[in-house]
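Take a look at the structure below.
Note that this complex is displayed minus one protein chain, with the remaining chains in position.
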Amino acid sequence: MDVLGALNLGDIAQTFSKMGMFPVFDLAYYIVSILYLKYEPGSVEVSRRSPVASWLSAMLYCFGSYILADVLLGGSPLDYFQYNSHVLLASAVWYLLFFCPLNLFYKCVAFLPVKLVLVALKEVVRTRKIAAGVHHAFHAYHHGFFIMVIVGYVKGSGVALISNFEQLLRGVWRPDTNEIMNMSFPTKASLYGAILFTLQETQWIPIAKSTLILLFTLFMITCKVVMTARHSHGSPFSLIESWVCHLLFGSPLGGAVEDH
Amino acid sequence: MDVLGALNLGDIAQTFSKMGMFPVFDLAYYIVSILYLKYEPGSVEVSRRSPVASWLSAMLYCFGSYILADVLLGGSPLDYFQYNSHVLLASAVWYLLFFCPLNLFYKCVAFLPVKLVLVALKEVVRTRKIAAGVHHAFHAYHHGFFIMVIVGYVKGSGVALISNFEQLLRGVWRPDTNEIMNMSFPTKASLYGAILFTLQETQWIPIAKSTLILLFTLFMITCKVVMTARHSHGSPFSLIESWVCHLLFGSPLGGAVEDH
Partner (left out) sequence: MDVLGALNLGDIAQTFSKMGMFPVFDLAYYIVSILYLKYEPGSVEVSRRSPVASWLSAMLYCFGSYILADVLLGGSPLDYFQYNSHVLLASAVWYLLFFCPLNLFYKCVAFLPVKLVLVALKEVVRTRKIAAGVHHAFHAYHHGFFIMVIVGYVKGSGVALISNFEQLLRGVWRPDTNEIMNMSFPTKASLYGAILFTLQETQWIPIAKSTLILLFTLFMITCKVVMTARHSHGSPFSLIESWVCHLLFGSPLGGAVEDH
């Protein structure tokens, strides 16, 4: 019975990890990403005054992770733009979100139940990206543990890591903060995920990759959906982090447990 | 008679598109580019206090388009610096423009009739660069329409697109604006030119490349010479843009028609 259960889980994980992301999951990813762009103060005015800058920002929100990972591995930052259908889909989402009459598309996708589904689908893509990033780096550098973690991290975090420069494109400059100094939950989770997938890839964790993908996806979906539903910016890691940082870096206890 | 005319135009276009750019046209390009650098407030003081920073700025003005395009296609940003004669020529122009006794060289090339000729020659180089950029990207990505447009755009616009970072090199930081939010005429024309050349390269426009180069060069020369002679910063596109932006993006009509 137990063996059968394990087998079934493995089967489900296998099927799940082979599922294609385009177009449904990618579409959700684009919608949620550009939705967050629209939440940024000033972004609607920019889209009116300079559609090109707004479109470029939207592309960074959708493809920032690919651009960054390609740059870090020495490739062309435009490499992903060869997939015309992806770029066209993201452009259509950008157009609908910013210029749809009566703001109809925005109102649909920002409606909480719809948004929760989209957020859940986005996390599926994020986990896949982390796994693919680590795998890509593993192929280039078989023993480059740090490279695997960094590339996986970057694939998961995407535009957040270059938000200073993305904002600059829209005429906003906030040098006193950045995503590395104040990591949000998805960025932190991407870092921990990248470490997990690196350990899996280099066989320090005795688990199948498809299973890890399934488990990490479920964890991410649960966290993000709950956080989005409750409008929370807290992090499920804060308690552990607070203790680890206290032990390792002498940070004051409870300093990381902030807004909820 | 008509056929002969077409043949002749084709012949002229062929000859024109095979004409070498080095050294005459490139020289004009370097002179006009570094002239614009000298117009920048504070650039003369920087050249006195830190010749290395000033020289680097000048190199970005002359070779920024090659650097950017190489980076975007995953190559070495220094690749173009292997052509020592080009770099030496640009360096000589920089030296003469900034340090010539009595400011003699500057006075010569900034004299309007001379400047108009140089500006015209510069536009010849710009058009070639756009065509070469699109062609280069086409070779790397046969179906990468977006990549072709972006690389052609970058090859035509050059340093303007990274002006924020070029200014930073001279100790100036203006984050509230950038060339993408407020496109100048050459940047806009480069974008439209890149789209045209991409359509030509992928055979959506049934016209020979040499003819397109000739026509686009003539258009650019006319516009830039007239604008330079009249000290105008207006754009011949503003009327069409105003209508297109109104239809597509709901921008207020006439908003783009500004200073003249």
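By written order: A and B. Residues from 1 in each chain.
Rule of thumb we're sticking to: a contact is a pair of C-beta atoms (placed from the backbone, for glycine too) under 8 Å apart; a residue touches a chain by one contact, two chains touch by 3 or more.
If you're wondering where the values come from, they're calculated on a predicted model, not measured in any experiment.
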* Which of B:23, B:77 or B:252 contacts the chain that the document leaves out -> B:77
* Structure fact -> By the document's definition of touch, the residue of B:21, B:87 or B:110 touching the omitted chain is B:87
* **Options A:167, A:184, A:238 or A:251, residue touching the unrepresented chain** => A:251
* Can you name the residues of chain A that touch the chain not displayed here? -> 71-74, 140-141, 143-147, 150-151, 164, 175-178, 180-183, 191, 245, 248-251
* Pick out the residues on chain B that sit against the missing chain. => 46-53, 56, 70, 74-79, 81-82, 84, 87, 98-99, 168-173
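Heads up, the rule we're going with is that only the chains that are shown with their structure count from here on.
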* Using mean CA coordinates as chain centres, what's the chain A-chain B distance in Å? -> 37
